[in-house]
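A single protein chain has been omitted; all remaining protein chains appear in their positions.
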Amino acid sequence: MTAPAPPAPPSYRSTVAGEARDGFGRLLLAEWTKLRTVPRWTLTLLAAVVLMVAVAMLSASDSGSSGPEEKRSPTAQLQIIDLGHYTYLPLAGDGSVVARVTSQDGGGAWAKAGLMIRGSAERGAPYAALAVTPGHGVRMLTGYRRDGAGGGTATAPQWLRLTRAGAAVTGYASADGRAWRRVGSVRVDGLRGRALAGMFVAAPDEVEVRRVFGGEIISGKPGDTTATFDNVAVSPPAPDAAWLDRGGPGGPAADPALDGSTRSGGTFTLKGTGDIGPDEFAPDVTKATLAGAMIGQAAIVALAVLFMTAEYRRGTLRTTFAASPRRGRVLAAKAVVVGLASLAAGLVAAFASVLLARPLLESGGIAPPPVSDPAVLRAVVGTAALLAVLAVFALAVAVIVRRSAVAIAAVLLVLLVPEITATGLPVAAARWVERVTPAAGFAIQQTVTRYDAAIGPWAGLGVLCAYTAAALAAAAWLLRRRDA
Amino acid sequence: MEATIEVRGLRKRFGSTVAVDDLSFTVGPGRVTGFVGPNGAGKSTTMRMIMGLDRPDAGAALVGGRPYRSLRTPLCRLGAMLDASAVHPARRARDHLRWLAHANGLPARRVDEVIEQAGLGSAARRRAGGFSLGMRQRLGIAAALLGDPPVLMFDEPVNGLDPEGIAWIRGLLRSLAAEGRAVLVSSHLMSELEGGADHLLVIGRGRLIADTRVEDLLAAASDGRVELRTERRREAMTVLARAGATVTTSGSDALIVTGPTAERVIELLTGEGVAFSGISAHRASLEEAYMELTKDALEFQAVAGGEAR
């Protein structure tokens, strides 16, 4: 078949090739156009927002109707506890307090015995404290935060010294009262002018778990501890000042066997119950308000899965790859677009939830922390970020399994495993499930550190991100390897 | 050269089925190249491999001298319609073209231009789910033309269309080729390409059977066989064999001559003084020529059935 070759005709050149542009931004625009031009998908995004806000309103309005509310105490509002026993002298300005903790008994590894300088005896007042613990060394504590700074293995007997210069308080520890070691220094906002200086004991709650009827009842029981102090000195000494006590909130009815101080010569014995720090049983109002994300995620997951499986089902994936042969970039563009769309929906839903639930909560006697609170802001923005990462995770799973029904079911399954299995599981096992499944990402909604927290907010989101990264890597590999 | 498709040693198997087997051809500019073969012959698979959608087991395909997957703005190099139904039904036709334009950074006016060119008109504002087959084909063609590419590829573009639609597409393809573009059109029916294609690639069982100009194929089919009736068979065979023809006997007084034309046979026999009682040239149609070429492939189709993918 060798016909004489016809004269080579002039080859056509595209008239628009010069204007055509390649770039990730164009790809994002293309994917965004795809998402926005299917009305059902934009409605799904809207549904996610509506569901989240509706759940927030529902939970907020019901919490108000659950009984007559008395005015809450300031510590409850701040979600802190300020218990234990405190024996103190006034401190007019700068100065220091020194003492030796000679023994410490009871209350567990986190029982605290040491020195404290605080603004007033009122509960919730600003303070700085230095304490020795049986299991966690010498700790510098402030701001009703957990654990504090410091550490080591030092235990009683231990010399402690706390010095104040304006709002700055510095703690020192010593084994023998001669060679002092600086433990740490804190700035106590609100510590000005007259203050108090003295000794304190505190012990965290003991968490009690009781299993009955196939569920677990968890309760906190204040722990009790006793410690002895000697070589106590507050300088400059306040003339005519007598040692005062602040015990548990029980008033005169408080059990003297558990709460009080006795003095014999230069030796003080302090007994106290309860801790000074965050209230680990406090309700997390912000988290409850944002719990609608658990419901709204169903719509986000469905959208993200469909955004991919629709391309398989309708055959448009071939058109997509014909226009953009670099498949990894297409996947990246899809992930960015569906992630950003979910982020935007999440931001709207989360801010609307918190702001709209606020008046309902307040009418029910609950004062939710302001949105400007860093933890609340982290939870609100984090909820949006959570939905964005969830969407990318769902997209990656959709690439891997290619079937919408299976992908949606699989993603919802792994995200809801802790919720579905939680009833009946012991707390320890349930916490473990919450830590290792992608659902750990919901930890970003925590605003207070509760006894049942499985994982920290950022660590939890990190777990979800790790799963997402792994799924995305698998998806990219499969997408490149498979025929379209 | 911009407007070419080059396929070299392409091979692809799906499981135990060999879909494309050592396929090599070139599609040149300025003509409509028909890509013909029975269902399951490997046409669609080959087209997908040209576009980098399927990964070949061996060989390579180049578009304008480069692998498709290395192209940065491929819509300006090759426009294709592989499956006209590949549109999200909830999306408006115009939006479908719009995202495609965005993907290659094409100017927005191109969307309007191809809507005009493909005759979509006001239907472009409707959702693709309600489109008739004909409208879907027009949308697919509009998408292929978006980047004004020098190479165009259409998989079964007239399948299921009414005669009017077929005529429109045929005219469009010819005019596109006339501008100097390379146009590759697949079909499982030779009749669909009659009067439409200048060049033919015939494929069967994944192998290339013929790569020929249409006029050459017709000529080859026309002067393929001459039936000769003569009393003097031995002399006739000697004369014709000496002239390079292949001669076989058929019946008591008939000879089948392959090689020279009927005119040449008459000339040879008359020159040597060999008498004959009858001569007839067998003039095959394009369809028949094609059937002859794909006889083996059709047998395969009966066994395997269906469109391989």
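The chains carry the letters A and B, assigned in the order they are written, with residues numbered from 1 in each.
Going forward, contacts are C-beta pairs under 8 Å (C-beta built on N, C-alpha and C of every residue); 3 or more make two chains touch, one makes a residue touch a chain.
Following the convention adopted for this analysis, contacts and distances are computed from a predicted model.
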Quiz item: What is the protein name, per UniProt, of the chain that does not appear here: "ABC transporter permease", "Membrane protein", "Peptidase" or "Spore germination protein KB"?
Solution: "ABC transporter permease"
Quiz item: Which chains here touch the chain that is missing from view?
Solution: A
Quiz prompt | Contacting the left-out chain in the complete assembly, out of A:Ala125, A:Leu356, A:Leu412 or A:Ala453 | solution = A:Leu412
Practice problem: Out of A:Thr309, A:Ser324, A:Ser342 or A:Gln446, point to the residue that touches the absent chain in the complete complex. | Solution: A:Thr309
Practice problem: Would you mind spotting which of A:Ser11, A:Thr33, A:Ser59 or A:Thr133 touches the chain that isn't drawn? | Solution: A:Ser59
Quiz prompt | Interface with the undisplayed chain - residues on chain A | solution = 55, 58-59, 62-66, 209-214, 216, 288, 291, 294-295, 298-299, 301-302, 305-306, 309, 313, 403-406, 408-409, 412-413, 416-417, 419-421, 424-426, 429
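As a working rule, only the chains that are shown with their structure count from here on.
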Quiz item: If you average the CA atoms of chain A and of chain B, how many Å lie between those two points?
Solution: 65
Quiz item: Along chain A, where are the residues that touch chain B in the complex?
Solution: 1, 3, 8-17, 19-23, 26-27, 29-31, 33-34, 37-40, 310, 314-316, 318-326, 481, 483-484
Exercise. Over in the complex, which chain B residues touch chain A? Could you list them?
Key: 1-4, 28-31, 48, 51-55, 68-77, 80, 82-83, 85-92, 95-96, 98-100, 102-107, 110, 143, 147-150, 179-182, 210-213, 215-216, 220
